[in-house]
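Below is one structure; the comments refer to it alone.
Of the protein chains in this complex, all but one are displayed in their positions.
Up next is chain A:
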Amino acid sequence: MGSEMEPLLLAWSYFRRRKFQLCADLCTQMLEKSPYDQAAWILKARALTEMVYVDEIDIDQEGIAEMILDENAIAQVPRPGTSLKLPGTNQTGGPSPAVRPITQAGRPITGFLRPSTQSGRPGTMEQAIRTPRTAYTARPITSSSGRFVRLGTASMLTSPDGPFINLSRLNLTKYAQKPKLAKALFEYIFHHENDVKTALDLAALSTEHSQYKDWWWKVQIGKCYYRLGMYREAEKQFKSALKQQEMVDTFLYLAKVYISLDQPVTALNLFKQGLDKFPGEVALLCGIARIYEEMNNISSATEYYKEVLKQDNTHVEAIACIGSNHFYSDQPEVALRFYRRLLQMGVYNCQLFNNLGLCCFYAQQYDMTLTSFERALSLAENEEEVADVWYNLGHVAVGIGDTNLAHQCFRLALVNNNNHAEAYNNLAVLEMRKGHVEQARALLQTASSLAPHMYEPHFNFATVSDKMGDLQRSYIAAQKSEAAFPDHVDTQHLIKQLKQHFAML
């Protein structure tokens, strides 16, 4: 049957059923027979684009160079509450690190992981080079050497006869005059080849050809400028596009520009303008919630996530964020309901079962706890995930008072991920209970060097050193702990005690 079908129709059918590889192969065959078949050519370009297509709004991968040498932020010393760079400045509704763990960037951990949540802005070069634990690759040196370029080169490697379209030989002016062809070609160049400069050339020629009346091309030019790091130019293009035609996407892109310029308040205002035009739009509401979350204003973030759920009650990000917020504000049974809802919706992965297990344990539903963790372990895709599940199981073991099991769990976490700082710290606490002081000290030192942003290892090291009479080291560690968590009462107390000791000498 299949062989009798008209090949172009069959290719179209493959494309609609999202069988892009088959579609591209068939188009290649057609192009071998008739190299000037525009329909086959455009279809192949679109199939290849779809294979690697990632929503541009979600993408945000900053390289080390961009972050450290960032000159785009308007105020280098911003006022509190107007910057994403100083997460600690806004303390309204932010959870304390004594309850909710924090990430390397000093933010409370979020309930949902997007490409941009991984970036965060580290303060020092040392922190920037350190591999973030949730992303499996190290941060690229610049964004132009990042994931997208690697993906682009990889897609070219797979085709043995070289790239499908030889970009350097394209006569862009000719294509710019055919708007329909140009749009598909632009997306191919932008997403598949990752050649932003050529894409920009094509877009510029096309928008000229359309006499600057097509908002779509303006948005594309803005996207190119954004990728090239020319934020002000991108802003102009997006604003001009918005004047012609108001689209949700354009609002989102423009907000992304403002976030890159470290102007969260402007981005918030923009989103609110967008909401006037598109009332109840989920993407805009979600954008607001994300900004509040990044500014450490968890209570406002939760309000907006709830607003999102009123419009779309299957929004995974909103459910996950509200759930984790409930868990860390001492309401595990409410969090359990949110995570159960996710399970009912068909989310089925290691992270969800791990969270369910933790919620069950802390909500005292012991029957489900271990089965959830077992399933989480069986669904884990890599060693980092396994390590995190074992780490949480260790907490369950500590909770039921089985220190041997806890010890084994934390050990297993370390076997799976040798850089699991939290596990080192907890293991040290257990060793200390057994009276193994030297081992505990060694473990704590490892933990504090792996994760200098956590206050626990510093504080514990200070306590242990204080007990052993090593007051100098204790004082140094206590100061580090205070830097990581200034409001920690026990640290302040310890420092005060040590100062008294030193004064007596």
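Here, contacts are C-beta pairs under 8 Å (C-beta built on N, C-alpha and C of every residue); 3 or more make two chains touch, one makes a residue touch a chain; residues count from 1.
Note that in this section contacts and distances are computed from a predicted model.
In the listed set "Translation initiation factor eIF2B subunit alpha", "V-type proton ATPase subunit a", "BBSome-interacting protein 1" or "Nuclear pore complex protein Nup85", the entry agreeing with the UniProt name of the missing subunit chain is "BBSome-interacting protein 1". Within the whole complex, the absent chain has one touching residue among A:L31, A:L113 or A:A204, and that is A:L113.
Here the missing chain is touched by one residue of A:L8, A:L31, A:I165 or A:V316, and it is A:V316. The missing chain, though absent from the display, is touched by one residue of A:L352, A:L377, A:L414 or A:A477; that residue is A:L352.
Although one chain is not drawn, the whole complex shows that of A:Q263, A:N296, A:S324 or A:T446 it is A:S324 that touches it. In the complete complex, the hidden chain is touched by one of A:T49, A:T250 or A:N460, namely A:N460.
Interface residues of chain A facing the missing partner chain: 52, 54-55, 58-59, 98-101, 109-115, 117, 134, 136-137, 147, 150-151, 154-155, 157-158, 316-317, 320, 323-324, 327-328, 342, 347, 349-352, 354-355, 358, 362, 385, 388, 391-392, 395, 398, 421-422, 425-426, 428-429, 432, 454, 456, 459-460, 463-464, 466, 489-490, 493-494.
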